[in-house]
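A quick write-up on the structure given underneath.
Every protein chain of the complex appears in place save one, which is left out.
And now, chain A:
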């Protein structure tokens, strides 16, 4: 893929229009930060992008993470690659994982410091650990573009740095909605500001500081 395009996209909750119509284009290798105050429509925009671009290989990391609490961390991360294996392979993995997949996933978990929880049930983890599992799943999926909604909100400084580095290495093309403006500016090339259901700002990150984004909030 060279470009991903959204044309006149809208998002409604029932009869209420939350977003749009708005259009934007995403180039390959471009990392975008979505900023805006709470309720502006960032999650809705990511959701709309995922609906349109899912078949083109988009990986979604929602704010509520979407983990299955009764499955282990390994199985949750494995779910990122469900589409690459036949159905029988997936069903057998539910009961007894193949060594090949364990060898592929464990190093990823180690890089995110949750290797010791590999076989723990996802429902028993802390918030920060679960966020790292969801990130590992997105990385394991190896898609074309990452759509992440608050990917590091539950992590402390050093951990969020590590995770941002891992995510940006795995996904050169990404759209990240974040409330930590400093972190967003450092790891992205382009900033899109959302306000009142529309795009209020669209500029390269190098030219902006945190002060410039204050009006959005």
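Methods note: a residue touches a chain if its C-beta (ideal position, glycine included) is under 8 Å from a C-beta of that chain, and two chains touch if they have at least 3 such contacts; residues count from 1.
Here is the rule we use: contacts and distances are computed from a predicted model.
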Exercise. UniProt protein name for the omitted subunit, picking from "NADH-quinone oxidoreductase subunit F", "Lipoprotein", "Putative zinc-finger domain-containing protein" or "Phosphonate transport system permease protein"?
Worked result: "Phosphonate transport system permease protein"
For this session: Taking the full complex into account, find the residue in A:34, A:59 or A:125 that is in contact with the omitted chain.
Result: A:59
For this session: Among A:6, A:71, A:154 or A:216, single out the residue that touches the unshown chain.
Result: A:71
For this session: Sort through A:36, A:128, A:143 or A:193 and give me the one touching the missing partner chain.
Result: A:143
For this session: By the contact definition given up top, give the residues of chain A that touch the hidden chain.
Result: 50, 54-55, 57, 59-62, 64-71, 75, 79-83, 85-87, 90-91, 94, 137, 141, 143
